[in-house]
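Yeah, one chain of the complex is gone here, protein chain that is, but the others are all in their spots.
Right, chain A next:
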Amino acid sequence: MKKFRLPTSNSVNKEVPCSGYQIIKAAFQHTEDFKELEFKRDNTTLLFCFLETLISEEKLKEYLLIPLLLEDFKGIPDELESLNGKKVDNPDKLISGILNGGNVLFLCERDEAWLFSFPKDLQRSIQEPVNEGVVRGPHDGFVENLDTNISQLRLRIKSPEFKVKYHELGDKTKTKTAVIYMKGIADEKIVKEVERRLSYISTDMILSPGYIEEFIEDDPFSLFPQLINTERPDRAMANLMEGRIIIIGEGSPTALILPVTFFAFYQSSDDYNSRWIPSTFIRMLRYVSFLIAITLPAFYIAIIAYHLEVIPHELILPLKGSVEGIPYPPLLEAFFMEITIELIREAGIRLPKPIGQTIGIVGGLVIGDAVVSAGLISNIMIVIVALTAISAFVVPSNEMSTTVRLIRFPLMIMASILGFVGLTFGLIFVFIKLCKLESFGVPYFSPLAPLQVRDLKDTFLRMPLWKMDERPRNSLTVNIKRQRDSRGWKKNEPR
């Protein structure tokens, strides 16, 4: 292949009589990465316009300039479709084409404009999501490129029923957003509803799926997240196959899953990678962790401040020795420690890893030990708070973990005002909210409220896969049957 040098500067004849060119020129007036190249061949002026920061120069050279201008030049063909060009008349489309990494070729004498697309490959390699690691199972994750993400899903589901619908969100950012679902499994009504809600988004910028989430979720005032965020293609795929809908936006490795229930936040890909008995145990453990994380400090405060009678005899004296001489009421004591833990956590996130660990040690060990010997906090309280903190981080979903950490503060206040009565009232409020909430028409607390006995097989328990012949009803799937008899070989003798 002959060498072809891209001209660095190229003065364009301002009076090129080309329709559409002036509009594009005006649109990209003050930006200096807008580039124009002019060539003359066969009495035809070829004018290339593109944004050099978006376009891949190698591809432009290799696929357009060299074939068109160099290789035994036989004149410009009438149709450029063989070079993946697209004839465009509308100047607005040309502008958006350039903004998406395209290159516009004006053939001035023929008064034609052709759009070619040579987007730059700007993406990091596929890695395991740091915040959603699994012990076993696939270790790939979504990246910031939408096409790569969709192809990761398509590689997993090789079915024509896999449907992708694009939407451009953000008046200025024009973020390409894909709504993905399985036709024939997902309920089209929910797809319509999602698209209806998306169509109302009129902000000028979509930073992340968090934006979309806030615009389309049912109850924005609720503490509970109503869409799941995931960076795992396998999790997204499993949800697609259960009849749920995925929303992925350009520029973010996070996919949104909807509609979801409360219990979906306590499922992890790991559950399906290991065998069903340990998975069931671990899943139960997570629900226990939910209860511990929201009630344990409140429970302890209620006991210490109101209900000494319920402390076992063997425990009362160590407990009493521990709280003797603590200057603050238990509520303040608990707040102090909870806030310390939150500070350590927040400080640890943004610091570089080696320093983050140091913070953990300094915070956890040094502060924990020093506050007890200084007589500020009782050591039982340290145990309670540490247990609570660990429990809150057991949740596989980061959003739900935040929620759980927040719910316990009002419960602690209630417990310190009214003891067990307050704690009970607080829990009643929480559960009323859980029962009342909906996510895209699905009751948030199903299959418990309303009770769906058949769906329980994949909520509290993780029943064997060959028992799960039906998809969960709480995804409102239109095709309930998943498999017939995957262990049929047990009944039939081999011939």
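Here is the rule we use: a residue touches a chain if its C-beta (ideal position, glycine included) is under 8 Å from a C-beta of that chain, and two chains touch if they have at least 3 such contacts; residues count from 1.
Following the convention adopted for this analysis, contacts and distances are computed from a predicted model.
The UniProt record for the undisplayed chain lists the protein name "Spore germination protein GerKC", from the options "Sugar ABC transporter permease", "Acetolactate synthase, small subunit", "Spore germination protein GerKC" or "Electron transfer flavoprotein subunit beta". Across A:158, A:172 or A:313, the residue that sits in touch with the chain not pictured is A:313. Checked against the hidden chain, the listed residues A:143, A:304, A:371 or A:412 yield one contact partner: A:304. Checked against the full complex, the candidates A:66, A:191, A:207 or A:323 give a single residue touching the omitted chain, namely A:323. In the full complex, chain A touches the hidden chain at residues 221, 304-306, 308-309, 311, 313, 316-326, 329-330, 372-373, 379-380, 416-418.
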